[in-house]
Each structure stands twice: as C-alpha cells, then as structure tokens.
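Have a look at the structure below, then the notes.
A single protein chain has been omitted from the complex, and every remaining protein chain is retained in its original position.
Let's look at subunit A:
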C-alpha cells in the first residue's frame, strides 16, 4: 500500500479544520462553514478545470463538513471524478466520500458502479481492495445486484492476491447479510470451502467468517468444511508459537482463527468420521492441557488470547455433550477460573458452567463447586457476576443440594440488587417447589420469601403456594400455623396478608384449638391488616371473613358487624361493596347447612404446569432455561400435586352459577349469586344445594369453567306426546299417566321458581326457572340417587345415561302463546337395573309465571277494579286457611306469585291488594287481586278480576291452594 507522503498532506484542509476547532460559538462555526462552502462552490463552478489535488482537498472538506452534521448537496460529481484518478490518495478520498455520502437512489450510482467495475477488473490489488471496501461499506441492495456475481469469481480465482481475497471474502459476507437472495454460491461452494486450506492465514480467517455465516443457512452444502476445519485447527494447535510468525499473538498461535474455527465447528454435530473426531478430541485436549501450562508471558493479552480459545473450546465441548471426560476436565478448568483474580474470567467461567450444569455428564462435577459459587454470590463486587452466580446456582440445583442452595439464595436475597430480585424470587420459588420433599419446608421457604422480598413476589408465586397447600392435606395445618405466626409481625407484606387470608379462611379451624390462635384472635389479626391493603386484597379478606363465619359460628356477630359497617357496605369500590352486601345477606339468611355447603373447603386444584415457570420463561426469554429442564419441572410439578380429580357433578354446579361476573379474580371461588330468596326446601341431600341459588361457584383461581352439558329445546304447552322423538329404543313409547301427586307438586311451584319437582328413592328432579314477559327458561336437573347407571333416560332426549350419583341438566325454553289452565306434562322414562321406569309429571308452569307486576296508586286501582265489574270477569273464593296466617309469609307468597303487592291501597290495612299483567304472545291480560284475611275465623276471601274470565278462574284456583 503506497504510504501517504508528506507532500500529500492538504494544508488547506488542516487550516480549515483548525479554524473550526477555534470557533468560540456555534454561530461562528456556521459562519465559517458557510464561507467555506461558498468558496468550494465557486471553485467547482469555476470554468477552469481543477487539478486532482484541489479536487481531493475540496471533497475532503465537504466530507468533514458533512461529518460535522451539515447537509451537503453538491460535490458528488467531483467525488465520482476522483474515482477515475490513478493516484491512490485521490481514489481513496473519492471512495470514502461515496461510501459515506452517496445514497442508493442517486443518479450517480451508474457512474459509480462503472468506476468500481473498472477498478475490480484493473488487476491492481490496491484498487481492487478499495473497490471491494466501498462495496462492503455501502452494502446496499443495488450494490449486491451489481456485484454479487463478480465477487465470488475474484474470491476463488487462482491469480488473485491474498489481500484481495481477504477483502473479497468479507465483502461477500456483507452482501450476503444484506441480501442473501442475491448471493448465490452454487458452483463456488466447494472452492470457497477449500479456502480453509489456503496458505495465507489472513485469507483463512476472512473465509471462515464467510463460511460460518453461509453454513448457518445451508449446513448441508458446507458439511465438508468440518474435516478441513479440524485439520486446520489441529495444525494451529500443534504448531509452536513461532511457526506462524505474523499470526502469533503474544505467544499464542492464531488465536482469532482458532476461535473462529471452534465456532464454525459449533454449527455442526460431532463429526461422524472416527479419524476426524479423534483428531478433534486431541485438539481439544491439547487446548485444555495448554491452559494448565504456566503462562509464557505476563502480559494480559497473552492470557486473554489463550482464554478466548479455551472458552470457545469449552463451548464446543458443551455443544457436543458427548465426551464425559472432556466435560469433566472443562468443568475443572472452569472451577479454577472461579477463583481467578480477573473478574471477567470469573464471569465467563460462571456463564459457561451454567450450560455445563445442564449436561448429565458434568452435572456432578459442577456440583463440587457449590461452595465457591455461593461464595461468589455473596462476595462478588460486580452485579453481573453475582447474577451469573445466581443463574449457576439455579442450574446446578437438584434434590441433594436444594435445601442448601435455596437457603443461600434466600439469605442473599436480603441484600440482593434490586435489578435481579424478581428473578431471584422466581428462581427460589421454583426450586423450592421442584425439589420439595417436605412440604412444611416448602411453605416455610415461600413465606420467608414473601417476608424478605414481598414486593418482588409476583402473583404466580403466591398462587402456587395456595394451590399446593390446598392440594396437600398434610401441610394444611402447618401452613395455617405458620401464616398465623407470620402475620403476627407488626409489618407484613401485602402478599403475606393475601396468603394468610386465604389459608386461614380455608384452614383456620385446624389451629383454632390453641387458645393463642382462637377464632377471634385469628379474625382480629387479619382484620388489623385490612385497612392497609389494596382493594383486591381487601376483597380476598372479605371472602376469608365469610369463610370464618362458616368455620367458627361464634365469630358470626363480630364479622357481621364488620361487614355491616359503613366502610364496607358503603364502600366506594363496587367489588368490595358487593361482597360486603352479599356476604352479609348470605350470613344472615342462609342456614348453617347452606353456609356449610356454599362455603365448603376449596376442592383441590387440577394439575397444571407451574405458572411460575411460565413466568420465568417469559422473563428470561427462550433459551435461558433449557427446554429439557422445563419439562423436568413440569413432571416434578405433576408428582407434587398429585390427585385432585373433580367429580362430574362440578359441571352442574358450575353451570348453575354463572351469575354476577366480577372483574377481579375471585380467589376463594366463592361468589354468591343474587340474594338468596328461596331457601332450599329440603337441605341435607347433596343434590339439593344446586337449587339454592347461592351455589359454590368455582371459576376462580385456576379452574376452567367446564361448559355444562346441556340440551335445549323449545317446548310449551305442547302435550307431552310429541316431546318423545326418542332414538330407537326398546322402550315403549306411551307416556305414563301423570302421577297422582303431581298436582300437589305443581302447587308448590305456584309461588316460587326453584325447588325439587319430584323425588323418589331413585330419581330426583330439580327445577330452576326464570321468566321474563311471555318467555321462560327452565332448567331440569335429573339426579340419580342410586349408585347404578340409569340407561336410556328419555324425557326429551337428554344424555343417554346418567352416572351413579351424577346429575344431568336439561334446559327447556318456554313461550306463553295464550292463556292456559293445564300445566304441560313431562314424561320421563329410564331403565334402572333391568326395569323400565316411566314417570309423568306436570311441569310447574302456571299462568301466573308470566305476570308482569304493575305498580299503581290507590285511585287508579279502584278505577280499574270498577272497569272490570262484569260478573264473568270476577272470580271469588272463600276458603279456610291451611297454614298460620302470618302477614310476612302471605306477603312473600303474593310476591312470589309475580304480581305487584300494592301497599296503602285498600282502606283496611289487613287486606292485600295486588296488580299485574299476564304477558302472552297473543295478548296481555290485566289482573287485579284482593285478598281479605279474617284472622278470627281463619278464613280468606280471595277476589280476582281480570279482563279474561278463564284467567280469573284459573288464578283463583291456583291461589286458593296456597294459603
């Protein structure tokens, strides 16, 4: 390369630059630049042609101005002119200007390309190199289009100089990276691979970069490079430090080339050819051996170069993961580095060991360094090194050392850097769970974790504790005791309160025997934290309180007091308010049995992958935790939380309660529906609790809401006969006569919508229904009370069979077309054992179900009353009371009828007056009702007036039975 002689120095440029450096202010600088630009413009414009030197000088100045951040919009032509100069310096400046300043869509690109082509074919190596550098520096698609074909030719041509070959290889690499589709290697592939054999080390170094990149895309085409690379590597490794002359760097032969070779080999699996493999293993051993040798120089460059090769070799060993001997040696070598003075080395050693730990061959070897690593975690000054140490601890953890590692990590967590705390917390949580043999230890660990680093404990972590505690009977008592103790600390983290609230709500009874943790003490402890918590936590605590009411009836009054207080029941947060109101109602209305059912202990959670792992995965991104480790975690998690199958009845329960969706996750899975109006008629049977609307809803936490199995069809007042389009079966098609008691059954439902329609020793049929205007929907629940299957159940085709103890749900949609008197029939047939059972029931659909309550004032009422004065519009009945004449009960019944109960209408306050409109598809029937009880005679007089005579009669009949 011709040296730049003194005479070529550009004085004008130097003066200009020093002028600018001396400028006192930005304004002065701009002025100087403007002046210079004007000067250059006038020079370029000038009629006499500039000589090469001045052209170069001015282009240089423009370049300098551009690099200062000013726009340059002229002088490109002059720069292109410089390209065709024969002087090296002028050409160099021209290329420099173009690679810095010319954008790809310039008109000049054609000229430039032409100049580059000329240089490429010039046979002058310096010019060729300049041109290649320019192509690589611009590296645009246009450049690739123009020269992608040319460069490989130069690269493999026999007569190309070495330096040009180097440039060509790197230029091609650059073009390949920008537009891989344009660089087609095809025929050149093998010749490029053979560049690895080139005499010139520089060419090999350049070529290997290209080959590494290409082979990542098409590994097969470049497979042959493996053996070449191995032989090249072995030649370098075995050479004495003086053999390679220029390419020996501080006594290390060709360190860059060695690293690149090792990296290339990492793109491929271990060589299959035994000889090659043997040679490679030999090389790796030599490298490991050399690491043990005393250093040949004290210079840091020497050890850096040596270690670079060593680490690259270790990565290759880890990549192959097939040579236990080498792996162990690598691990020992890294172990030495762990105590090295150099921080960088320690960092690298920890990082490599992390990957080593996942290999089965070296896992044990890695474990021997646990003390050192723990020490590193505690004493390292650099946070990034500590981070690596934490990673390594996580990677080397297994059953044998889990307790120690978790304890160390926990103790470190107290002083850990904020940046890595969250990750540390996740890791501790995962390890504790993964390797927990003793669950009390697990609970202790996690609670400690929350205590130490509560802010960094994500939702997933404490969800997981609760899942595990719920699913494991053996730790529940211990967990309750521990959280109780933990909560006693004066300052608790909110996450601790959450866990505490949940666990005490579920299992507080397990420790209630101890007077120190009596129910009231527990409650007061929880409530003392209440006011310091955020809304979701408060909601959770409210749920815990209602569970307390169930667990410890003696706390009921205290808790109700709390719920009733203004701060709860009038809370501005709608969720809290709703919970307070509903829980208060639930606790005051429902009987203990209902409470016990509703607030039953949470069923075990279904098995699933630990959510914490997913979180860690998300945090670190793929690759940080190896896949197979994750799977292991999943498997272990499976063992841990064994059991917990949900019974089939959950479907019905879940289905019955899709009410009041709430925005925040309900952890207790406890949510009341609308206030309980109808108490379950006969509590006790497990099936019955379905019918009280406050069922256990379990869409909380981690349960998916299983879609209920339902078959719906439209039915109304059609006779039962046509509802039997059953699949071909052996059963006779005739419907059985309605049961004698079905009328009474029907009467039960005049004033209420839910309840048990029918029950015998085999079958229970429950009903839940809702009506709006002339439409209704009825859910029928068929419950098998026996332990045997019913086969071929036919109502309207439901499920073909009902499992023992199971329930099947059927939905009936009802539309009221016109008024009616007879209730529709429901015909049920099923096989029990061998016997065919045939049932016919009246569906509790009566005309009053379609009442729309109408509020009206006193004089309106009497006006209407008078309007309906025709004799057939009125129906009256005087009858004796069947039940005690309790005003409240009467009111409830009349309300259940569906009409509006009008207060202060009748002059006699004893009397009841109601108004409503029956909605049918055909018409609307207004109805008025008056009930006059006579307490002394225990008699009632009921008068119904409506615009249709049949309706009046029917209503009168229906109602007479009710009182």
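The rule we apply is simple: a contact is a pair of C-beta atoms (placed from the backbone, for glycine too) under 8 Å apart; a residue touches a chain by one contact, two chains touch by 3 or more; residues count from 1.
The working rule: contacts and distances are computed from a predicted model.
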Record-based protein name (UniProt) of the chain missing from this complex, from "MHD domain-containing protein", "GPI-anchor transamidase", "Eukaryotic translation initiation factor 3 subunit C" or "Ribitol-5-phosphate transferase": "MHD domain-containing protein"
Per the touch definition above, residue among A:18, A:42, A:572 or A:869 touching the missing chain: A:42
Touch with the omitted chain, as defined above, among A:76, A:277, A:538 or A:768: A:76
Option touching the unshown chain, where A:31, A:123 or A:772 are the choices: A:31
Residue numbers in subunit A that touch the chain omitted from display: 24-26, 31-32, 34-35, 37-39, 41-42, 44-45, 73-74, 76, 106-108
